[in-house]
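Shown here: the complex without one of its protein chains, the others still in place.
Letters A and B mark the chains as written, and numbering starts fresh at 1 in each.
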Amino acid sequence: MRTLWLVVRRFLFLILVIWSASTITFIIPRFSPRSAIRERFALLARNGGFSPGDLEKIITAMQTQFGLDKPLLQQYVDYMSGVLRLDFGYSLNKYPSTVIDLISQALPWTLGLLLVTTILSFLIGNLLGAIAAWPKAPQWLRAVATPFVLLTGVPPVLMGVLLLFFVGFRLKLLPLGGAYSIGVIPNWSWGFALDMAQHQILPALALIFGSVGGWVLSMRGMGITIQGEDYVNFAEHKGLDGVSIFRDYYLRNALLPQVTGFALALGTVVTSAIIIESIFFLPGIGTLLQDAIKSNDFPVIYGIVLFITITVATLMVAMEFVYPLIDPRIRKQ
Amino acid sequence: MATVVWTPAEVIQPSRPALLFRYIRRNKSLAIGLTVLLLLVAFTVIGFLAVDAKQAYPLAAPTKRPPSLQYLLGTDFFGRNLLAAMVVGMWQTAVIGVLAGGLGTFIGVVLGFVSAYFGGWIDSAVKSVCQILTPIPVLLIQVVVAGSLDKRDVTILTMAFIVVMLAWMGPTLVIRSQVLTMKERQFVSVAKLSGVSDLGIIFKEILPNLLPFIAAAFVGQVFAAVFASFYLAVLGLGPLREPLLGNIIWAAQTQGAFFNGWWWWPIEPAVAMILILGSLALVIMGLDELANPRVRRSE
Partner (left out) sequence: MMSEVLSDRPTTSRTSALSARPSGPEPVLRVQNLEVTYYTDAGRAKALDDVSFTLSAGEKLGMVGESGSGKSTLALAMMRMIKPPGRIEAGRVIVGDTDLTGLDDDAMRKARLSKIAYIPQGAMNSLNPVMRIGAQMVDAVKSHMNGESRSSIGDRCAHALKSVDLDASVFRMYAHELSGGMKQRVCIAIGILLNPQVIIADEPTSALDVVTQRQVMETIDRVQKEINAAVILIGHDMGLMAQFVDKVAVMYAGRLVEVSTVREMFTDPKHPYARALISSLPNLDNKGVFQGIPGLAPSLLRLPTGCAFHPRCTHAMDICGTTRPEVRMLASGRVVTCHLFNEEA
């Protein structure tokens, strides 16, 4: 019964978060001095798409189509019901395409990059952090973590620029950007897969180098706390070998709070990936966002923001339900 | 037999500056972080004296020159002298950081205080708002706000305000939890019992004890503000005319700087930013070590 109540409460919380985020993205543009449609078509008019005289007519027609002439409350209700169906409307720039279409085309790229780099940096960072805080670990092994700690403050984007310069530009080992080489037509061949993989290495490295340090630091802090715990001491009194103590008593306990930290870091992780994409000209949500910003494609901007917020918030709440599976203390409650 | 009163031998306490110096020498991250920050400040100050700030704007110099004796850091596609751009960009980054960091900390301290000290519905309201906003990626909301502004309206000041809008939550929560624990301490109860007013307690008893936390929160906020404004600028949402470091990287990437061989253009602002964020991160780590002695043990 209590479990059910807990699930319901977390679910309500999730709805509250999504509602807040959508309300923010609804309100802000409507307070904005800019009119997305006017700017868009004014640009087209300037470029000679049609006569400026027709501009006002077109704008009015478009506003009707986007429902902007309805009363605010009606707009809000429409908007919210759209959000519930993951319907974020149409793109202004690529008109007949819907926002969610564009997002789902870009998503696999971002997801692929994110999954690999996040898992790798979580594993590497936590292991290095745990070792760095473990007094009995060999000195050279503990020192491995140090360069990563020094890189903590450096955001993945800057890491990306440095990697581009040294590995891509100076050493010419890896391509300078893009998803695959220019002139190559995507196909299902090993050659193309290899080409694509080569283009993913630098952005992936940038993301990993940029986030390992954070895990090292928090895990080191956690490790220092855990190694002072009575059960770690008692494990040593029991005459256990170092590896068992490290793995079963120290690492397992220190890792638990890190999982919560992982949930909290999701937002940052996603943002980093998005920005990395725009630096490396990778197709994906980030590039979609940057293009939308450049072309004032507001529905796409808001759609992406909402989509990511909903995803991150849902994952965070989902993590809370995963947590009891790994911590017996919480499982009981 | 008389009881012998034992007086402990006099312990010689070293002077304060000496102690501080000794501590900083041991707290390496604080020492290195502060040193790099000072060097950056020196670079900016000397830069303003030595270089014409106008050179940081387009068409002030020949375009696309690699670093040379005349243009130490080269010039970019738009004819900006990158040395001047670095100086001005560094200064603007500092303005955003200190302004947004200061404002965010101030709001956080006030909200945290009010929420924790008076409790009740105010506390629940502040707490719930923070809880709901936590899962929302802050940068994305900032993207929405910055995107809604007319590009001509985006200045260094608006950048600072956009950044601060969602940045007060961290300090609010930190200060709130600190005030909550402090409220339970004896000296506050004693002050209350002896009739000191709420304001008196806040300013005379609690605030002085919170100063280390406020200082740490401030540095943390400066870091967050610099970080956020940098991300916005890299996405092309910054004040496009200004030589803000993120803007320069955005411009360089948009023009395909590496493809065209203009390597110095994106690298210079990137290195500058790494130095700024890195040194701030080191200072934060150092302050952590100061506040949480358990971390010290591992050194």
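Everything below uses one rule, namely that a contact is a pair of C-beta atoms (placed from the backbone, for glycine too) under 8 Å apart; a residue touches a chain by one contact, two chains touch by 3 or more.
Here the structure is a predicted model, which means the values were calculated and not measured.
Asker: Consider the whole complex, including the chain that is not shown, and state which of A:P71, A:P96 or A:P328 touches that chain.
Answerer: A:P328
Asker: Suppose we count only contacts with the excluded chain; which residues of chain A make the list?
Answerer: 135, 229-231, 233-241, 244, 248-249, 252-253, 256, 326-329, 332
Heads up, the rule we're going with is that only the chains that are shown with their structure count from here on.
Asker: Roughly how many whole angstrom separate the Cα centroids of chain A and chain B?
Answerer: So the centre of chain A lies 23 Å away from the centre of chain B.
Asker: Quick check: in the complex, which residue numbers of chain A touch chain B?
Answerer: For chain A paired with chain B, touching residues are 13, 16-17, 20-21, 24-25, 28-29, 31-34, 132-133, 135, 150-155, 157-158, 161-162, 164-165, 168-170, 176-177, 217, 220-221, 224-225, 228, 264, 267-268, 270-271, 275, 278-279, 289-290, 293-294, 298, 301-302, 304-305, 308-309, 312-313, 316-317.
Asker: Of all residues in chain B, which touch chain A in the complex?
Answerer: Residue list for chain B touching chain A: 131-141, 143-145, 147-150, 153, 223, 227, 230-231, 234-237, 249, 253, 258-259, 263, 266-267, 270, 273-274, 277-282, 285, 292, 294-295, 297-298.
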